[in-house]
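Apart from one protein chain that is not included, each protein chain of the complex appears where it belongs.
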Amino acid sequence: MSSVATIVLDASNYALILLLIALGLAIIFGLMNVINLAHGEFLMLGAYTVLSIQMAGGPFWLGLIAAPLAVGLFGLVIEEVVIRRVYHRVLDTILATWGLSLLLKQSIVLVFGPGSHSIEDPISASVMIFGAPYPAYRLFIMAISLLVVTATFLFFFKTRIGLAARGVIANRNMAACLGINTRNLDRMTFSLGAALAGLAGAVIAPLISLDPHLGLGYLVPAFLAILVGGLGSIMAPVVGAAGVGVTENLAATFLSPVYAQLIVFITAVLVIRLAPGGLLGKKRRQT
Amino acid sequence: MDKPVLELDGISAGYGTGLVLQDLSLTVDRGEVLGIMGRNGVGKSTLLKTLMGLLKVRSGRLTFSGHDLTNAPSYRVAAAGVGYVPQGREVFPDFTIRQNLIMGNLKARNDDIDAAMDLFPVLRERARATGGSLSGGQQQQLAIARALIGRPALLVLDEPSEGIQPSIVREIGTTLKQVSAEKGMTIMLVEQNMDMITQCCDRVVFLEGGRIATSVPAAQLLESPALLNKYMAF
Amino acid sequence: MIRTALSHMKTESLVAGILLVVLLLLPLGASSWLLSDLSIYFSYALFAASLAFVWGHCGLLCLGQAVFFGLGAYAMSLVTLGMVPGVEGMVSTWLGFAAAIAVPALAAQLLGRFLFHAQGLQGAFFGIVTLAVAFIVERLFINWDFVGGLNGLMNVPPIVLGLNGDGYELWEAVPLYYAALFVLVLGFSVLAALMRSRWGLALKAVASHEMRTKSLGYDTAHYKTTAFSIGAAIAGLAGALFVVQFGFVSPSLIGFGLSAEVLIWVALGGRGMLVAACAGAILVRVLESNLSSVFGDTWLLLLGGLFIVSVMFLPRGLVGEAIHGLDRWRAKRRKGGSTPRGKAVERLSPSEYTAR
Partner (left out) sequence: MTSITRRKFLGSAAAVAGGIAASSSLSLPALASGGTIKVGAVLPFSGGLELYGNQARLGLDLAVSEINGGGGILGEKIEVLYEDNKTDPKTSVERATSLIRRDEVLALTGPITSNARDAMAPTIKRMKTPLLYATNYEGGACSREVFCFNTVPNQELEKLVPALKKEAGDSFYMFGADYVWPQKMFETAKSLVESEGGTVAGVEFTPWGVKEFAPVIRRIKESGAKVLLFALPGADGITFIKQAEDLGLLEDVTVGFLGFAETYLGAFGEGKAQNMWVAVPFAESLQTPGAQKFVQKIRAQAGSDVPVSHYVMTHYNALMAVKDALEKAGAVDKDALMDSMQGLTISTPTGPAEIGAVDHHVTMNMYLAKTEGAGLSVVEDLGSIVPEAGCS
């Protein structure tokens, strides 16, 4: 058996990646009641932004900064063109964003081709932890994820815009009646959620093979994470991502990847069914 | 006298395909405290919700302080200077009192918050408590303070006395009266509580069948029980 | 309302009738490959109808409808391949059809009870859970060696008219075409009749205002479960119709991919009308089979774009909107005549349409 430290590191690493991805999804769902099935493709766009910069000869770190900006901007456009028109129709947001995901995948195929691409490791060193080497880049990812999650929390819990946003989650109509510009907040939220996905995509790009279908493999566990965690709360994805990420990783460590996936899915379905609000969630207002 | 602060001209609105308000017209003068009365289901709350942009105006025109707010989104109505205290208060249960007040005006400074708390001292005493932990009456006071912190030109309240002990109802009435007098604020008060109406209002309109049936000075109300019987009794 | 609903129904039936006549006459002129393409598409059309029933009429957005299609296909295959333990000698097509209807219905019954009873799942949650269920079931079938794992089962026999796998094999294009059309019409009629029945009306009520209907004393969970099972049974029948023509079944028929595809067909055709959903399925398939090579890589782009636009602006779907337009035109004409028959069906904005 691997040392406990390595197992813990691996599991936290995966859980933190999931958290980074689930966070944007949860913000968009929580604030806007939009189920964004194109989130995986936003992730992919982030990764491909890094790829474009690498192809143009730019450094990875530039890509890391450019990806959230580019995808955030893209999210702003999508909000204006598509999402805005399907608010209040939760089921239709599923369909519209799913159509969007088809569209984005195919666009990437047309631009970058269907094949796999690779991002070079920005940090190839290893760090010794409890006597075992651990890739420094994985530690960097964990740091980034913690940093972003903390920043997001500070934003939501320590700023007045964050307060307003939480007000919108709690009671959208009342917040609007108090003069909170929900339209701008929607734009900002969707863009922020997209930017977070873009950042996540850029961060994980060196770990994986880039291909137009990479989104689904992350979207599904991230989705389960926010559903398990619960919806009406910013804290929920943390619990959900930790739950799903650690469960999947441990099951893969001690059983096999096949069982890991099944266990996560079945547990998630049970949790969603038995506690529809999620582990941390509250009953949402129906507005 | 100025132009009316609020003008509703031939408004029709409702839920789904049914119309609750039908061709309703109403003007409210600046500084006026207007009571709105009527039986359950005649459209009092619908009127306020339509004003706030929560319901779609099917026909007609809504003008406030010279701005056309027909079908404007709620936040624009609020930004134009309408403060709203909804039925059921709708304070944010997880937010502290202070946070609830800030929701009323994101740009509120400390002295604005202090001023709001001055109106209802109980809010200061429990400033760190969450909205959900307050009693109904305290929540009502919080909701009013929250609406006032945005310095609205028009304050609309939907049954503020509902489910609240009489002493607090009176306190609220006094405060409203005081605010209206001191700041020249216009108030629209949907209410069933006669004490509250007579305590605060200058004028009362009765709704029936989705439109204004009659309009009388509040003082006249006490002298004409026939009116109440006609529009209020079941 | 009732009158407008009636006149609405009528246009829909009219269109369905015309389509049926065209399809019945088609073998007189069409080539055999078109017929065999169409007879395959009939199974998709029936599949689409089952989703339109569950989603459009009952308000249950099932993102895993292919589970039932696949179960039906597997049930049919296991029976006709003589793989059912204990009764290997029973290879009757008819028994296969029965199993293909019963197995998915039973599965939906169990799933429905689990999902709907007490404080059941609603709307988006239901959708996401059915999506997860599709993933799980696909996974299970991939790992189930008895049914052939990822590659599935091959050489499933066609429809055999005899009682136990003997007699005339339905394999020639024209007889197969009529058989498939017959099954489609049969399944379609069952759904249509159910939707028009009082029970269907109650379902509609459950779909639009579950709480209100519940408070009127209806056991809404029971209604939804039953509707879900009926949808599953029809999807299973479609799966059986598919497998007797294709001769194979594999986990790709049971999972997320096909579930998503049928969703596109129904959304593009029209979720609110059975005939629109069926036409949508056939239309998308015909176009795809003939145009995807012309458009190449941009075909998926086109389909995705069309899908988004239709979700945003045409919640009735392309075919549904056309039928609806025809309906309004007819209503107007009638109104123009001597006997006014109530006002034309009002035009709804997308949000209002779904709000209902």
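Residue numbering begins at 1 within each chain, and the chains themselves are lettered A, B and C in the order written.
As a working rule, a residue touches a chain if its C-beta (ideal position, glycine included) is under 8 Å from a C-beta of that chain, and two chains touch if they have at least 3 such contacts.
It should be emphasised that the depicted structure is a prediction, and the values quoted were computed from it without experimental measurement.
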Left-out chain, listing which of the shown chains it touches: A, C
Option touching the unshown chain, where A:188, A:214, A:228 or A:268 are the choices: A:214
Contact partner of the left-out chain, one of A:74, A:98 or A:137: A:137
Positions on chain C where the hidden chain makes contact: 22, 25-26, 28-34, 36-38, 40, 139, 142-143, 149-152, 154-156, 171, 173, 246-248, 250, 252-253, 257-258, 286-287, 289-294, 296-297, 300
Interface residues of chain A (partner: the chain not displayed): 1-2, 6-7, 10, 13-14, 17, 106, 109, 114-118, 120-121, 124, 126, 133, 135, 137-138, 204, 206-209, 211, 213-214, 216-218, 220, 248-250, 252-253, 256-258, 260-261
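We adopt the following convention: only the chains that are shown with their structure count from here on.
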Innermost chain by mean C-alpha position: A
Which two chains share the largest set of C-beta contact pairs: A-C
Chain B-chain C separation of Cα centroids, rounded to whole Å: 51
Junction residues of chain C, two or more chains touched: 355
Footprint of chain A on chain C - complex, ascending: 61, 63, 114-115, 119, 121-125, 127-129, 132-133, 135-136, 139-140, 143, 260, 263, 267, 297-298, 300-301, 303-305, 307-308, 311-313, 315, 350-351, 354-355
Residue numbers on chain A that touch chain C, as the complex places them: 35, 82, 85-86, 88-92, 94-96, 98-100, 102-103, 105-107, 109-110, 220, 223-224, 227, 258, 261-262, 265-266, 268-269, 272-273, 276
Chain A residues within the chain B interface of the complex: 160-161, 163-164, 166-167, 170-171, 173-183
